[in-house]
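Pasting a structure here, questions to come.
Excluded from the complex is one protein chain; the other protein chains are retained at their positions.
The chains carry the letters A and B, assigned in the order they are written, with residues numbered from 1 in each.
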Amino acid sequence: MSESLIKIQIPVYLSAIFGILMILEHFFPMPGVVTGFNVAMRSFTTVVSAAALMLGVIFLTISHARTISQQKGGWYYSIFYMISLLITVGLGLLSVRNTNFLWIYDNMTSPTGAALYSLTAFYITSAAYRVFRARNWNAAVLLICGFIVLAMLIPIGGILLPPVVPIGEWLRSYPSSAGFRGMIMGTSLGIMGLGVRVFIGRQKEHLGIREERRGA
Amino acid sequence: MDAEIWGLIAGSAISLGAYSVLIGDNPISKITENVYMGILGGYIFATNWDFIQKNAINKVAGGDYIYILSIILSIMLLGRLKSEYLWVSRYPVVLTVGVGLGLAMRTTVMADFLGQIQATLLPWTSLNNLVMVIGTVTAAAYFIFTAQSSGVYKYVNTAGRVFLLSAFGVTYGQTVSFRFELVIGRLVAMLDPRVANYTYVMILIIAVVLIFGYTTKRIEWYSGR
Partner (left out) sequence: MSILNKILNLDQRIIYAALFIALAYPILSPVILPMDIQGYSQQAFDFSDSIPEGTIVIFEGGLGAATYPQGGPGMVVQIYHMLTKGVKIVFFSIGTEQNFWTVRAIETAIAKLPPGTPAENGVDWVHLGYVAGGEAGVGSLVNDIRATVTSDYYGTPIDDIPLLEGVNDASSFSAVLWWGGSEGSMPYGIRQISVPFGIPITGMSTTNEVPNFSPYISAGQLQGIFGGVRGSAEYEYLMRLPGPALGQAMATNFGGLLWMALVILGNVIYFIQRSRGEE
């Protein structure tokens, strides 16, 4: 029982306390001790978030280290990961404004990241050619709206087909905006619903506990 | 040749390595990806360590001892490394989840919910206003409610779906343009007049290496569509 208290119930109560105090502070005047507590908790959150990102890198490194030690398929590629990680971490721990550290980031990581992110341009074009069909009215609406807006965005589109500019602007400002507004409201309700579920302990996925379905 | 030019050449080389994945998985693209992950991981690690040092460790050293708690909570995250100590990492997680949810919930009510409802209360005096009101109501109904699509509600559902599809279509058109802009951004650097010739030579080298690899079957060729 006490094990469940320390491992599950107290964390649930704590998440509710932190969240509810944040909400109350926003809507009602609170005593100084509460606002001071909230300021500290917000500040602690930034530190813990930074630590969580570091932990992510540690996990990735452990995975690559296992791949090398067990000589799994493609293990030699992980050596490149390790070498580049160690060099970058070494330089970065000296100073995050170290010239070599920033040079490596600027000229090695940035271009690769940009190139990898931009690969989707090729996939989206190939997929549009192979799959994007006006098979029914749903798909036709999607296709026509996408077509008009892309024509509006490329400068030559407005020259070849002048009507696409006002039509595209209208589509973006009114029907699309109305659709997204509905989604934003739905998402907002979702956030509030999720918050309530987390605070009352009905949702524990963030603790690594999957809720069992009733009757399952 | 100064550091900037060397930087552009290095960037061009590594970008070509990344782009080579378009031909199919090959050793050049895999090496590029792993080098990228390593450098990015190192950058994230070092930068976040710097943040913790400045905003927790230095504060404790300066006499603000309450920040020892933040350091302890950060260390507790390491409990995730072993399953029997996973419960230890729940404490820092509930801090971030609780605070994050509280901050989001307290402001989403006004900004995303009431603010948007208020903006939808428009006079029905123009087509645009009508489109906004009908579109918002029907899209919200389609998105949020799970009522059966029958009777009058069937038309509400259909209208909502049209507005949502127009939103997705507009987003798709914008996304296509965005993806092109990403490639263009990279190509502008690779085809910079100062380094364009180096880029062409590197394309040739990569082509020779890959052709050699594929013809001698050292690299597996995939018969893509």
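Quick notes on this one:
To be clear about the criterion, a residue touches a chain if its C-beta (ideal position, glycine included) is under 8 Å from a C-beta of that chain, and two chains touch if they have at least 3 such contacts.
A quick note: this is a predicted structure, and the numbers were derived from the prediction, not measured.
Contacts of the undisplayed chain with visible chains (whole complex): A, B. Contact with the undisplayed chain is limited, among B:Leu8, B:Met76, B:Val162 or B:Ala189, to B:Ala189.
Checked against the hidden chain, the listed residues A:Val34, A:Ala128, A:Ile167 or A:Ile209 yield one contact partner: A:Ala128.
Only one residue from B:Ile5, B:Ile68, B:Leu81 or B:Ala119 touches the chain missing from this view: B:Ala119. Which of A:Leu55, A:Leu91, A:Val141 or A:Ile184 touches the hidden chain is settled by the complete complex: it is A:Ile184. In the full complex, the hidden chain is touched by chain A at residues 26, 39-40, 42-43, 45-47, 49-50, 53, 102, 105-106, 109-111, 113-114, 117-118, 121-122, 125-126, 128-130, 132-135, 143, 147, 150-151, 153-159, 165, 169, 172-173, 176-178, 180-181, 184. By the touch criterion stated above, the residues of chain B touching the omitted chain are 22-23, 40, 43-44, 47-48, 51, 54-55, 58-59, 96, 99-100, 103-104, 107-108, 110-112, 115-116, 118-119, 132, 167, 170-171, 174-189, 191, 224-225.
The definition used in the following text is that only the chains that are shown with their structure count from here on.
Of all the residues in chain A, the ones that touch chain B in their complex are 6-8, 11-12, 14-23, 25-27, 40-62, 74, 77-78, 80-89, 91-93, 96, 101, 103-122, 124-125, 128, 130, 138, 141-150, 152-154, 168, 170-189, 191-192, 194-195, 198-199, 206-208.
The touching residues of chain B, when paired with chain A in their complex, are 3, 6-8, 10-12, 14-15, 17-19, 21-22, 30-52, 55-56, 66-67, 69-71, 73-75, 77-78, 80-81, 86-87, 90-109, 112-113, 116-117, 119-120, 128, 131-144, 160-177, 179-180, 182-183, 185-186, 189, 225.
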